[in-house]
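With one protein chain held back, the other chains of the complex are shown just where they sit.
So that you can tell them apart, the chains are marked A, B and C in the order they are listed, and the count of residues begins at 1 in each.
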Amino acid sequence: MKLVGWIFLFLIFAGTVAAQYWDDPAKFPAYYFVYGLLGCLLLLFVTKVVAKKSIMRKEDYYDRS
Amino acid sequence: MTGDHSVVLIPVIFFTAALLVPLCRRGSRRWPYWVALVSSLLGVAASGEALWRTLSTGEAIHYHLAGWRPPMGIELIADPLSAFFCLLITVVTVFVLWHGRSLVESETPGKAVPFYSCVMLLLGGLSGILLTGDLFNLYVFLEISSIAGYALVAIGDKRAPVASFRYLILGTIGASLYLLGVGFLFMTVGSLNMGDIASVLQTRAMSPVEISALLLIVLGIGVKMALFPLHGWLVDAYTHASSTATSLIAPIGTKVAAYVLIRALFYLFDTDLVREGIPVMNALAVMGAVGMLWGGVLAMAQTDLKRMLAFSSVGHVGYIALGIGLASPLGFIAAVLHTLNHSVMKAVLFLICGSLRQKLGDNALDSMNNSLRLRMPWTMAAFTLAAISMIGLPPTAGFFSKWYLVLGSLEQGKWHWVIVIVLSSLFSVVYFFRVLERVYLRPQEGAEEEPAPARDESRPSMLAPVLILSASLLLLGLGNVMIVNHLIRPMLPAGF
Amino acid sequence: MTVPEFSPAFWFLAGAVAMLVLPARARASAFLLFPLASLIHIWFLPTGVLQAYAYLDHELILLRVDGFSRGFGLAFSLAALVIGIFSLRVTDRLQQTAALFYAGGSIGVTFAGDFFTLLIFWEVMAVASAMIIWAGPGRAAAGAGLRYLIFHLFGGALLLAGIVLLWHGGGGLEIRRFDAAASPAVILILLGVLVNAAMPPLHAWLPDSYPKAGVTGSIFLNAFTTKVAVYVLIQCFAGWEILMWAGCFMALYAVCYAVMANDIRLILSYHIISQVGYMIAVIGVGTEFALSAASLHAYNNIIYKTLLFMGTGVVLHAVGTTRLTDLGGLARRMPLVVALYMIGAFAISGFPLFSGFVSKAMILEAMGENGGWLVHVLLLAAVGTFLSVGIKLPYYTWFYRESGLEVKPYPAHMPLAMAILAAACLAFGMVPGWLFAWAPSAVEFQPYSVYQVVEALQLPLATFVAFWFFRHKILGEPKIALDLDWFYRKSAPLWETLFITRVNRVFSATQDILDHWTEKAFAFARNPARLLREVPDRFDANLQRADLGSNVGLILVVVVLLTLLSLW
Partner (left out) sequence: MVDFIHDNYAYWAIMLLLVIGLYGMLMKKNLIKKLIGMVIFQNSIIILFVTAAYKWGATVPVVDPGRSTDEIANYLNPLPHTLMLTAIVVGVAIVGVGFAIVISIYRNFQTLEEPELLERMK
């Protein structure tokens, strides 16, 4: 992705952090960003690492009997 | 002794036609068919008129043969119950004959004259059973219809005479048991007129002789009705008779026997005394329930469509018997409604058997595959509808009679019957879906190479009755409230 | 304006019958008339019990209108109309008939006022939707359709059992809110409804069958069955706390499978479950506001989910495959479809200015007030939603790499149908008042608060960043993830042996034994020494018949036994 795109995303991020701080200074401003990042990594870990070892099968799994 | 002769006309029409059919063989080859069809239509008209009249006036129509008053003479009675059954059997006959026009010629060549003559004799006997008010007269009509039935079964494939012979022996035993029961009753009561007997029996407790008489009548008729352990004749007879004969006998034969059972248990004897004094009601229910399961299980094991349907008939006779055995208004409604529904469903299914036999040569399940769906889409759609109704899915007709049966069982707190009903419905899911799966899903052998089979629907004269009857299953289902309220409730015996 | 007071379902049923007789050329356009008629009809229907018949000792209520049923009815009719536009090119009579029956069944349930009527339409839905699956291509569709039908007949049986119990227990059959104090009847009804709502572990039929239907088939399927179940849950089970937990579990469970899935229609199928999880969770809250949230989310869901399925439908129509590992780089060949799809994707992910944002904000608000930390589970599910539907699916389908697939042209009415729905997504997102007008009760809610907007922007932002760093790892290989259907699919041969072959064998053996013993008994009666004779051959259901003597004997035994019993 081009640099412009990243800058655009960062601007949004910064904007939301600022807005959140302005709305309620007591709250951690990037809370949802961190939660989303960790959650996304957790999901990827569960689905791509744990599940791959346990429940992924070849596509013709049910056709073979 | 009023001027209404429509009651006596019904059997008279059929017996006259039975004689006319052989007489008119010298005319066109089609004449026997038309005589049979026209007299069935007349029968429909006469019984429809009788039913309408008795329903609208709310009184039974009595007709005294030759002007002799009962108990000396024989009387014919059309009350809502008997007139309704008359209408049912004549209507089914019209459709079966319509469908069988070319089938009778092609399946049993050269036998058309005896076939139609026997059909008329059968109808005459059955309508006589329904209308008569005299127990011995009923025996005579029972035997007339049975003789015609034996002959009809015998006109079939190579094994048909054997099936017919077994039917004859067992049927005669049944009729003889009935006659024995009537004899016992006559010895104690001294009359053969149903109204007379009822007025005597319903005023006092039953003596052992009368109890035996009731049992003999119930079991004798049970043989004719193919109640579970007495059903030995049914399966072979239905399998080996010609398609048209089966589709005629299967929907109406056992139902008329069921009518006699209803008449005897609810009108002749005092229902309350019967229910409390002797275990015959429970025995009927048990035999019906076991029959439902037995018929379902053996139907699953069959490899021939017609034989499978014959076993399912054993099961469905069980539903009717269970409804009678509940001995409550709901059970009565269920029994009568199921007679109606099952007649129509079985007529559709056996008629389709005939259509398939004409196209495929036999009814073996093994040879059916999804080319049938393409070749005969309408026939198969009708089959599917009838099968769904047999299984008992709403809103088809079959659901509602089962529903009343379930309600009737619950009303008396008899949960075990509900389990049996559900179980037997599951069985019918299995055996009908075996067929449907083949017809709709199983590919033809080597289907990739061959082009898709062309449309090869059976001729309109065979398709139309099948479609009309199967569509009427939906109507019967949707109109069941009306049927129950306006048709069946007036039939309920006075004690209920 | 007064309108005829019959259930709008009959428009669809009449349409289905019309499909049977109309010629192929007229069918597709005639198809549109019936949803349109129903839409107008529902719009003008007054509130209350309008069509009822006495039946036995209760009433069959075919038409009962309240705020919920009006909204759901309108949404269903709209969906049927737009899908009809999308599938103008379809000529398959079976599919068109089944589709109208199916929509008719759904509307019938929506306006049913008692459980008996509901059950009838419920079964119509089950059978018609199975027909739609069967209309799909290949053997896979046939097998999946049969499994689907069996599953739903099972659900219908649960429902029927519950209804019979309810009737027997003396509770009337009218549809009403049940107390959380559970009786067996109500539990059975709940289970029957949850089968249709695809609640894990009763959900396996959905991902098994929806991706195997045809191009338009799966679009149709996605709109109705689960939402009808949501409607029934709203009417009968609002405020059951267990639903809150179940819904959250459902939302997360399905999202995990969606991330694993390699087929784009499978991803969307799992997202149906996940989205229904949101609704069920908020139904568990049960306040008036929560129920409004659930129903508004359902309406939105019908709209944007149909839009998404249409996007995948175009891909399937144009390229012939829906596997992510085969797709890629198609954006330049169908830019309009990509743009319309992304509107749907943003809507489902709850971006501000898109419809999903409004109803999702309502759900989070209701859950946050009553559900405590459970709201975080829903947030995690939202992350997964954006990850799979908003990024993974479009990125690997239309960008990433050149797949070199041939793209067939697709008819213009397909993007037209999508555009209608996309416009609705945007309109409801930008002017929440239009959405609130559909709500069953007046909604006082401002979705565009700083808190909501910040949350709705930061979560996807983080998801996108995480995705971008792992984008080469996430695509994976062409594999499937085993779901609970494993239990019945893999074990089918076992069940067949156990319940069909064995049972058959047992019963044929029983008959064998019975025949054998009657024969023995009579042989014994004839000549006791012959008892030592050997056993007859194996039983063949078609050929074996007991001899006449056994039948006569049976009659004799019954007569004697019954007479003895009676005269004892």
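Criterion: a residue touches a chain if its C-beta (ideal position, glycine included) is under 8 Å from a C-beta of that chain, and two chains touch if they have at least 3 such contacts.
Predicted model, so just to flag it, every value in this text is computed and none were measured.
Under the touch definition stated at the start, the shown chains contacted by the missing one in the entire complex are B, C.
Per the touch definition above, the residue from B:Ala50, B:Ile173, B:Ala285 or B:Met462 contacting the chain not shown is B:Ile173.
Checked against the full complex, the candidates B:Val8, B:Cys24, B:Leu41 or B:Val140 give a single residue touching the omitted chain, namely B:Val140. From the set C:Leu484, C:Leu548 or C:Leu565, the residue in touch with the chain omitted from the display is C:Leu548, counting the whole complex. Not every partner is drawn; the one left out touches chain B at residues 136, 139-140, 143-144, 146-147, 150-151, 154, 158-159, 161-162, 164-165, 168-169, 172-173, 176, 179-180, 183, 186-187, 192.
Considering the complete assembly, chain C touches the hidden chain via residues 522, 525-526, 540, 543, 545, 547-549, 552-553, 556.
Just so we're on the same page, only the chains that are shown with their structure count from here on.
Averaging Cα coordinates per chain places chain A and chain B 69 Å apart.
If each chain is reduced to the centroid of its CA atoms, chain B and chain C end up 41 Å from each other. Multi-chain contact residues of chain A, defined as those touching 2 or more other chains: none present. Residue positions of chain B touching 2 or more other chains: none. For chain A in complex with chain C, the residues that touch the partner chain are 1, 9, 12-13, 16, 19-20, 22-24, 30-37, 39-44, 46-48, 51-52, 55-59, 61-62, 65.
In the complex of the two chains, the chain C residues touching chain B come out as 53, 55-56, 119-120, 123-124, 127, 134, 139, 142, 146, 153, 164, 168, 500, 503-504, 507-508, 511, 541-542, 545-546, 548, 550-552, 554-555, 557-559, 562-563, 565-567.
Residues 166, 169-170, 173-174, 177, 208, 211-212, 215-216, 219, 222-223, 229-230, 232-233, 236, 278-280, 283, 297-298, 300-304, 307, 388, 393-395, 406-407, 410, 418, 429-430, 437, 440-441, 443, 481 of chain B are the ones touching chain C in the complex.
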